[in-house]
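Everything below concerns the one structure shown next.
Left out: one protein chain. Kept in place: all the others.
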Amino acid sequence: MAHAATAARPPERGLDVYTQKVGMWVFLCSEVMFFAGLIGSYVVLRFGASSSWAEPNEVLNVTVTAINTFILICSSVTMVKAFAAAEAGDQKGIKTYLLATTALGALFLGVQVYEYYELIFHQSWAGSHGFTPQAGLYGATFFTMTGFHGFHVLLGVICLGWATIRAYQGHWGADNTHGLEVLGLYWHFVDLVWIILFTIVYLI
Amino acid sequence: MATIVAEAPGQATGHAEHEQSFLRKYIFSSDHKIIAIQFLFLTLFFLAVGGLLAMMMRYQIAWPDQPIPGGGILPESMVASGYILPEFYNALVTMHGSIMVFLAIMPMLVGVYANYLIPLQLGTHDMAFPRLNMYSFWLMVPAGIITLASFWVIGGAAGAGWTLYAPLSARPDLTGVELGQVMWLVALIFIGLSSILGSVNYITTTINMRAPGMTWFRMPLTIWALFITAILALLAMPVLSAAGIMLLFDQTLGTSFFLPEGGGQPLLWQHLFWFFGHPEVYILILPAMGFVSEILATGSRKPVFGYKAMVWAIVAIAFLGFIVWGHHMFMSGMNPTLGLSFTVSTLLIAVPSAIKTFNWMGTMWRGNLKLHTPMLFAISFVALFAIGGLSGVFMAATPVDIYIHDTYFIVAHLHYVLFGGSLFALFGAIYYWFPKMFGRMMSEKWGKVHFWTTFVLYNLVFFPMHGLGMVGMMRRIYDSTGYAHLEGIQDTNQLITVAAFGLYLTGFIFAFNFFWSIFKGKKASRNPWDATTLEWQTPSPPKHGNWDEVPVVYHGPHEYSHPDVLDKDWLAQNERPDVVSPAAGSH
Amino acid sequence: MDWALPPNYSTFGVQIDQLFWIIFVITGIAFVLVEAGLILFIVKYRSRTGHKAYYTHGSNKLEIIWTVVPALVFVVLGVYSAGLWADIKNPSNMPEGAIEFEVRAKQFEWNIVYPGPDEILGTGDDFEVLNQFHFPAGEPVIVYLEAEDVIHSFFIPELRVKQDAVPGMRIPVWFDATQTGEFEIACAELCGLGHYRMEAAVTVHERADFDAWQASRALAQ
Partner (left out) sequence: MSEAGEHTASVASSDHEHEAPKYMLIWLYLFILTVAEVGVALLDVLPKWVIVVSLLAMAVWKAVLVAMYYMHLKFEPSRLRLVAVAPLPAVAIMIIVIMMEYVL
């Protein structure tokens, strides 16, 4: 029984991290589980339940996607640069890097749309024309996983666009970095998921 | 003594929101207390709806050869010339389970009480993310509307059971349900999102916003339970959402994740569903355990027996909850070797449950028991949860499960845990925290009437179901009279049905008491139960922002009958030890 | 309704029933302990004026006792269950030389494939009978369960047999009926509109009668 009565005590320390950041990390935990559900199903369906599965590079355009992966990685580094610029109070840097991140994110989406278009209309699959979500388990898992990742990128790009507009209004600065850091966490997470997806869907 | 209900708008709270329109204040409010009350009304409504579906089911089971009274008001697609149709019966089975789990019990435990109690009991002004909290409520509303609407679309509501086992749930040609199944999945995704947003809030608030002095092991057990529950929901719900989305694609896009014709795996659905489903079971019971611990301590005027053991038991249950899901699948064709490991983990999880039960009894031992309505519900929770827990041992022993799996024994078990457990605790919690929520007491006399009628009728309904299960009556059957081994059980079924009707009617006693007390109940003081936790040290109801000045916590959560305190038998968490003197007590 | 399990006709059913009643006794004791304790406490410690509750935060000794005792009981139960479970369900423990059938479940009927007089599945003398399952008593029987559309569950209460039939899988189930009798197969897993009436007749014959029945059916095909 601690009976040490001191007059004024600071609040409990919690994680020593501001609340929005904790909240984003907690939210990312649930995102991990969401993608684990999708990726886990893919792993089980492909490797567990001995079904026939085509080699990825016979169906998918690995080169284009590798470039796309690189685009997303670049967007991660520009995002973190934007945050660093905010910490340093470098207004020009914030604007430039945020704009670059948004553009790279949008470019990634554009390439993905192009990839889908090519697969659905120009790729052949099991003798028939078009690799679609109906093209067996391969098509179903491929489009579900990459599609939901793309959806997350889309949400990220929308938020980044908003953050960029705010940057041009001078919203961010050395005294206001939390929003950028939290958005950055989400954006890097989306990048991280793509790193895993790219490897197990396109390469293995 | 009459309380000083601080009506003056809280100026020191730092919330510049007093001049709000009605819409912002009561409808699209971000005040955790208002959101909790919104959840309370919503979930009580769905509790009534879910119960009504159960009544129709019970009528059909008891008198399959007689038209249902009043069935004429339902469309021909549900009740044809007075008789419940098998497809409607399947919809009743499915939607009773789904509504009770996802729209009544779970949001009532978490949406209402996590929202209401976490900021108050931790001593903070509001949730970490008030607006997110509002979204979490307003996502439930469309989910509820979609669910109710699905009864009236062509093909009726979902009919593949609340567990949505594929391929039945994935192929409309096999159920006869077209849109209903899809609508239910969409509603489920809304519910999942709401629950995830809620959990993010509860976890962040608990981790980061505790009042000074509110260390982890000074948190009330309710908070511990709600915190661990939020972690379970955070990690389990997304898996259901992922699986639900794949099932949705199977239904609508023509994929075949779970359909063997296209190479899919029906068992994968069951694994994913129960990976979510078993933690979900604990989501439905842990908060109830928290409420009961607290009400028992207050009612017994004693600290909770073995507080730390209670905390570790909650943690252990939650952790083990992620590795026992296979026990729902012993008969599913799952690899039998896997079955072995699930048996062991399942029996292990009975240990923390036993610890909790005995510690509750330890809390009552040598107490000074005040048998008010919340206390009665809490004690009967222990009594009924014990039955539900013990009947679970039969299923965990796999060879016995071969026989009782998917029989009424399971129905009895799950209702002892969910109704006798969660719902009894919830009734207790409603009576207990009602004064704080609405500033008035619920009628104690009608509360006792409600308790005794519910308790007796409840046992009449669900205890005989163990017997039905032993005889071998299968779950979810529309008409059991065609089976030789089920001859002679109709009397029991009719008894159960009559008792069930009575049980439903007791709900009206409660509803009457509830609504009457909101307007006409006796005014409540700050602390009508002489309780120790922080929420009782605020006015009833607390104002927007809860505190003028955040309280400082000096004691553990349940300091009752402390030998050094002479004038009263409780010590509030924020009472300074050096100030407590024989003259200081005021209530 | 009797509070009893239906009569048992199966070899391993004896052990299942035994285990059921062992658990019944163990949980019965716990049940009485808890409920009697609660009633006792309510009567004995009911609030009285001037009385103050005994202030305690718990007792480590007691808590260890009621952690260890249930844990031991459950470990013993678990080990015993595991052995019996493996005997019944593990495909590698299935008896050799058993007579084999195939059961194909579909909405809402049980299709029984008989091995025919040569007692080998997959040969020319196999034949199918809808909703009628005949087999001999006193020797092990293996049923290969398949499902055509949705998940069904093959349940014969008197034989203490239950197993889901899953589309895309072929799941073996074995049992050994101790005596002749007539029962029903029920479906124990919600399988659609006609779930409640998905039943089939089970007839357990003496070996000679079964041979005669099978021969007559094989001829009729």
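Chains: A, B and C, in written order; residue numbering restarts at 1 for each.
As a convention for this text, contacts are C-beta pairs under 8 Å (C-beta built on N, C-alpha and C of every residue); 3 or more make two chains touch, one makes a residue touch a chain.
Since this is a predicted model, take the numbers as computed values, not measurements.
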Visible chains in contact with the missing one
A, B
I'm checking contacts with the chain that's been left out. Which of A:A54, A:I120, A:C159 or A:I200 qualifies?
A:I200
Missing-chain contact, candidates B:L235, B:M331 or B:V553, resolves to B:L235
Out of A:C29, A:V59 or A:L137, the sole contact with the unshown chain comes from A:C29
I need the residue numbers on subunit A that touch the omitted chain, in ascending order.
13, 15-17, 21-22, 25-26, 28-30, 32-33, 36-37, 39-40, 43-44, 47-50, 57, 62-63, 66, 69-70, 73-74, 76-77, 79-81, 84, 87-88, 181, 184-185, 188-189, 191-192, 195-196, 198-200, 202-204
Residues of subunit B in contact with the chain not shown:
207, 215-217, 231, 235, 239, 267-268, 271-272, 275, 308, 322-323, 326, 334-335, 337-338
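Methods note: only the chains that are shown with their structure count from here on.
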Between subunit B and subunit C, what distance separates the C-alpha centroids? Give it in angstrom.
31
Separation of the C-alpha centres, subunit A versus subunit C, in whole Å, is 48
Here the gap between subunit A and subunit B, centre to centre from mean Cα coordinates and rounded to Å, is 35
When you check subunit C against every other chain, which residues touch at least two of them?
none
Touching subunit B in the complex: which residues of subunit C?
1-6, 12, 15-16, 19-20, 23-24, 26-27, 30-31, 34-35, 37-38, 41-42, 45-48, 51-59, 62-63, 66-67, 70-71, 74-75, 77-78, 81-82, 84-86, 88-91, 107, 149-151, 153, 155, 157-158, 160-169, 171, 183-184, 186-197, 199
In the complex of these two chains, what residues of subunit B are touching subunit A?
128-129, 132, 196, 199-201, 203-204, 207-215, 234-239, 241-243, 245-246, 249, 253-257, 262-265, 268, 272, 550, 552, 554-556, 576-578
Interfacial residue positions of subunit B with respect to subunit C in the complex
86-87, 90, 93, 159-161, 165, 167-168, 171, 174-176, 260, 265-267, 300-307, 309, 331-333, 336-337, 339-340, 343-344, 347-348, 350-351, 354-355, 357-359, 361-362, 364-371, 379, 382-383, 386-387, 390-391, 393-394, 396-400, 402-403, 405-407, 464, 466-468, 470-472, 474-480, 482-485, 488-489, 491-492, 560-563, 569
